[in-house]
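Data first, discussion second: the structure below is written as structure tokens.
The complex appears here minus one protein chain, its other protein chains still in place.
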Amino acid sequence: MSIPAIFRVLIVTLSDRASRGDYRDLSGPRAEERLTVFFALQNWKYSIERMVIPDEKDTLRSLIEESARNFDLIFTTGGTGIGPRDVTVDTIKPMLDKEIPGIMEYIRVRYGTEKPNALLSR
Amino acid sequence: MSIPAIFRVLIVTLSDRASRGDYRDLSGPRAEERLTVFFALQNWKYSIERMVIPDEKDTLRSLIEESARNFDLIFTTGGTGIGPRDVTVDTIKPMLDKEIPGIMEYIRVRYGTEKPNALLSR
Partner (left out) sequence: MSIPAIFRVLIVTLSDRASRGDYRDLSGPRAEERLTVFFALQNWKYSIERMVIPDEKDTLRSLIEESARNFDLIFTTGGTGIGPRDVTVDTIKPMLDKEIPGIMEYIRVRYGTEKPNALLSR
């Protein structure tokens, strides 16, 4: 794998409430902040775009399909719980070439002792 | 999700030996005990039923299909190892709408250092 001249990054927040404006998206901006620090430390060029969409399978699937060509990295945040509207994992899993289970695993196990709810994240 | 007026809970122990009476089921009663404490602390109403069945795919599948209508929560214990008769995971996984990997993950990683056998549980 070679490093692109500019990493084009998309951050997608899934949240019915945030997409309606009932609620401010906090995790998207937080992800952007963390990535900004990361890229600066690597001394890699990047551009970051952010979107907030409702918890809708079709909306998410189309967005990922279209974005796959124009972005090097796509992050999603939200919609990973077990509620009926939490569709992120179910939508994206069949679209992956390779799944990397270790990152979510690590988050769950690392935080599950203090915050048992973390264990429900998928 | 709303909380039901009464949580109807089913605990299913899978064990050839316990279902034949060769062996006393310890994990079913232990699960009931833990749930009883949990519901009392939440101040939620509940009813708990327990069953012991052999490690049989068809028996388990039919039981889950029938019980899905009459119970809010179904717990199984046993049959999660790697022996040829350990069919619980293989039977139930295709029946799930959403799998929550984090709970078993946590149990395996948490206890795997002292008890490497825990790593074989699925």
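A and B label the chains in the order they appear, each numbered from 1.
Here, a residue touches a chain if its C-beta (ideal position, glycine included) is under 8 Å from a C-beta of that chain, and two chains touch if they have at least 3 such contacts.
Given the structure is predicted, the values throughout are model-derived calculations rather than measurements.
When the full complex is taken into account, the listed residue touching the unshown chain is B:119, out of B:40, B:95 or B:119.
Where chain B meets the omitted chain, the residues involved are 82-83, 86, 90, 105, 108-109, 112, 118-122.
If you put the missing chain back, the residues of chain A touching it would be 1, 98-103, 105-106, 109-110.
Keep in mind that, in the parts below, only the chains that are shown with their structure count from here on.
Note: Cα superposition of chain A onto chain B, rotation of 120 degrees, nearest 5.
Chain centres here are Cα means. That of chain A falls 32 Å from that of chain B.
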